[in-house]
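Complex shown without one protein chain; remaining protein chains in place.
Chains here go by letter, A, B, C, D, E, F, G, H, I, J and K, matching the order in which they are written, and residues are numbered from 1 within each.
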């Protein structure tokens, strides 16, 4: 079983973002944790980051995975294109956010993409990803 | 370590609610799963349900727990009182929802209570609770 | 056949409210009229009042009636909890209002609860209840 | 005593409209029921339908009736002209709707005309009319 | 002369709330100050706190006092029920807030309950209550 | 100790304004009451009125007082300039209103200036000023 | 020179409308005054009333006049059709209202039709028409 | 096969409307083009214009055609009545506009009627109609 | 009989403003026309201009006139202070505008001051003033 | 004559999208139909798809075509960049949509890009494209 | 060449305002810098401050300068009067702000006055003024 994890724009610079919102770990640390958790759960984890909406769309269109954990970052609130591609995915998707988007600026409180996913996990830092991975795996095994 | 799980109004009738949104398990099944997961994680899980805002407020005010998983149900979108009491809690709280509130009626898409929590997990059915429990425990052990 | 009538918050003080909106009869007079009309229609009428959202929720959850006439009073405009419990009722419910809520303050013009009922009757004073009772009975007999 | 019943635009095609909203009876069946109920209540019932706002306005301006039951249909939400004429009526008027307008599209949830009526009854199908007739008659006899 | 002071939800935990908004005194200290000021003004002060909307409604419905100082706390912004009961009170009521609600989150800036009171005092900490007491007493003696 | 009281536009014509909102006393009567209360509280009270935003701004910028009670009248709802000058005041300011602004036209319900003050008192007529004076004095002595 | 005056829906029942808004004169009295003023101004005045949007549209489309005074009544706030026909008129048009529409319900404060006219006169009762007539005549003679 | 074309209010004066929005051809020229195109497509084209909402409603209710091309003109943005009658049509309908309504005043950008049609064509002048006719015919032949 | 005419901010530079909105005449020409019309109507006309809200307020507060024609210019849309002073005027006031404010930018379409006047005349250039003068005089003589 | 057809994001997966909205044909079938229709109309059709806003911008900036049919898909509602580039195109552009965007989610009902095009065709499936092609060709030949 | 610099309300107290928004320099330091830069650019700089809208209007109406740099301060967001006078200025005007108004409270993000200027410079402290001066001078010399 292969689960993909896609990090949206600017998450490649995680360690330079506001640590009160995003924590102190870098993206590599997150990816290692997820690969490790994947081994524990007996699934292969493939993680990628892109700053490009169209590259993310291309990845999501592909049938090369059993499930997806996605952090659409700044695209969460503005991209109908991402919502459209998530709606045509035939595998389970969980949306995750490091920060608690309900407690931030007004324009970050609504998610255009979440309605096209199974569910959403936010505010738990690295854990948001880990729980997202667990959710996708459990959903596939149910 | 003792973690409480509070279910808000109408969750005592879970098996009679719209199963396309809430799944088919009843509240007892959810509570057993959580107790079981608690044993696996080596924490005691205490679960309660109330239809009363004031009773929930009374429970949350008490210092008798190390962490809280809460599904405020219909109060999520309307209760400043619940937000206020969550803001004065000195233990970690994670908000959970069985259904994907981002994909439902307009008035269910905004949460008044989530900004007073660590984070929010929605749309994953029973799993929302399980992941919420994991999140609280991991947060306490970090 | 047993039909329940639930009066929401502050309706126990009906005779002290603005008579241009609520008329001059007290709650007891309303209840007697309904019992009398019940006899005429050959149904048993049970009327109760509560100021507590959670008590109302508890009553509505019970399967102890064939139909319900409810005046949610001030909760009409603010309670998602009441809407949720009305959505899971398996018996017919009609919402009634003594005053013409369409002709009052802006915040009273929209009803959160009516979409979960069969229909709504407003502005006809005591008659709103009587017609609500007739509607529920006729619906059950159809 | 003579009570008029005015059906607004498109109600002459009732049997072709969405039956989940409007039921399956045609306008003639509604009118017969009302005449019959009128006999029972000892009042004469005169029913008419028009697709024309100005024709409805002309009818309402006339003093040739003791009371009115009106279903303004699509004009409910858009016609200040209809509200104005209802405000100058010197006989009691009750607004009725076959469907539960509180549970339909956003633009159908607000009524421009209801504030100029005694009250509003919606969502009860044919019964909305019958109860409207009862309400007008009882109001006149009180 | 007997004046009641009702504290709304979560004010029993005052000393645990954000002191930059609510000051550092506890509820008991506020109540003692008010009793003391009552003696100075020659009135009896009775103070109570409740987390329950319906309990507050029950207290307010009673005719057992000459005037009321109320801090509706989180219910200020959401409770039509509380507004309704304040509208039927036959004694003078002044609404008070410890914090300056005009300077806080958007949802705390509008009060549903204040229009049903004589007036509102906010932002002056313990003094908001003391001035509220003075206002009610002076109003009764005028 | 010297406390200033500034009355905003049109308050010099108080006795000609709507007495159901503003009471029947004139501005001079208010000022005498405040001077008298000042004597009781052992502070000097200096009261002035201006119809000019810029004159008010000039007065507020001056450091010639220990505290301020201000009724910005019609400027309350529209003047960012007044808010700015209140924000740079280094002495305590309390905003007062004769009428209950929460219960008037929509455009009077929001105050642009209150967030720059210690607090706000409204709806208590002459008493709003008296309590404002007490609040400023007590704040200075605390 | 021939000036037309068109009265919109319900103005034929003027003497039955709320006299605090519409004054006490009937439509005939208005028309006589206008004919008389027309004689004084040396123009022929032709006045008509219709409850029908389409009839008004038909009249306005005709080139049979030198100028127009129109009171669109309830259509003022809702009719794009009327705005469109006014935009294609090749003669001067002035919109008039008996009542001060700026001081009435929210939905009467905006005029869809006024932007297609030379100008608007409101709140002056019969005078609104007389001044409208003067304005059209003076505009034609300038 | 018979296709009807209905032109809404004011389109009978097309050559007098703003030619930058509506082009320079008159309604007769449009109708001839459509009849001619009908011959090419082997269908009979019947074109009519009305300024009256109710007349349009009457035409649409009739089952005397196989398909409809409609330009509701100013009624597009305001008529729930027209939407309702289009919803009960059992033949295919395409909405057309001469001008590009998306590029005009705010109130012309939303169409109440389009959701009840197969689709909408706007901004292409006479071509909007021709393409609408093609669309209806092709839909019927598919 | 003495009628005042007050011109608000920037009207002293009338001849430099956009002539498509404001015409080509200067303020002096307007004032001469009004004095001349005053003679014809047998009233004394006193005209003044001010750029200062507080100066206008001072003028309006004075009882030195029998009626007022006012063009509040840019203050029309923003000044609660001006509305307040117009509300306490005991003589008739008519608001006038040179341009058709309904046809300009969104922020110019609503008038805060008109609800405190007898009525409003806009869009007729110099004539707006002349008709305003006639309206005030006729109102005084009625 | 060469006409380009640009398909926006996710249209390369057309056959996997919701067939009730998008029909059952794939993108290749659409392109073949268009090429075929092009032959009939005697123009060369070049069709391309991209998931990338910037790639689409690059294509549109090029002067290598005589006209354009574009389906901006999810970018329709969110891309000012696309609107800007369409505004600088010197060839005719028609916007097309497979689904009836007026009948879908609220956020799909407004088009940012249509005002920069000649016109818009929506809701007609494959036909939307064919009619768009006809429109561009006819516009060029006129 | 003579360039004026007008500072709006409260800028005379600059050194007492929030230094995180406004920097630490006083108004005199700003004026000296500008005079100095003026010398470098070979223009005379005349700087003035006023707390009065009408005084600012008077200054702007005068033709005694070749260009203007203006910081309308709190009037930026509320004054149609200032916008009107800037629209009739026949010399170039640049609006400047010390703080980054796009990053402050919601009500400071929109400028009513900027559309009447050449452009706007904000957020650069003293530099906003210096660059504004350069912009005006360069514009005049171009």
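Brief remarks follow.
Methods note: a residue touches a chain if its C-beta (ideal position, glycine included) is under 8 Å from a C-beta of that chain, and two chains touch if they have at least 3 such contacts.
For clarity, every value in this text was computed on a predicted model and none was experimentally measured.
Contacts of the undisplayed chain with the visible chains, over the whole complex, involve A, J, K. Among J:7, J:83 or J:97, only J:83 touches the chain left out of the display. With the whole complex as reference, residues 52-54, 57-58, 61, 78-85, 87-88, 90, 112 of chain J touch the missing chain.
Hidden from this view is one chain, which touches chain A at 8-10, 12-13, 16-18, 50-55, 73-78, 107-108. Interface residues of chain K facing the missing partner chain: 94, 100, 102-103, 109-111, 114-124, 127-128, 131, 134-135, 138-139.
In this section, only the chains that are shown with their structure count from here on.
Common neighbours of chain A and chain C under the contact rule above are B. Between chain I and chain J, the least number of touching-chain steps is 3. Fitting chain C to chain F on C-alpha positions gives a rotation angle of 120 degrees, to the nearest 5.
Chain A and chain F have CA centres that are 54 Å apart. Computed centre separation for the pair chain F/chain H is 62 angstrom, with centres defined by C-alpha atoms. Separation between the centroids of chain D and chain H, computed from CA atoms only, is 31 Å.
In chain B, the residues that reach two or more other chains under the touch definition are 52-54, 78. Contacting chain pairs (ordered by label): A-B, A-J, B-C, B-E, C-D, C-E, D-G, D-H, E-F, F-I, F-K, G-H, G-I, H-J, I-K.
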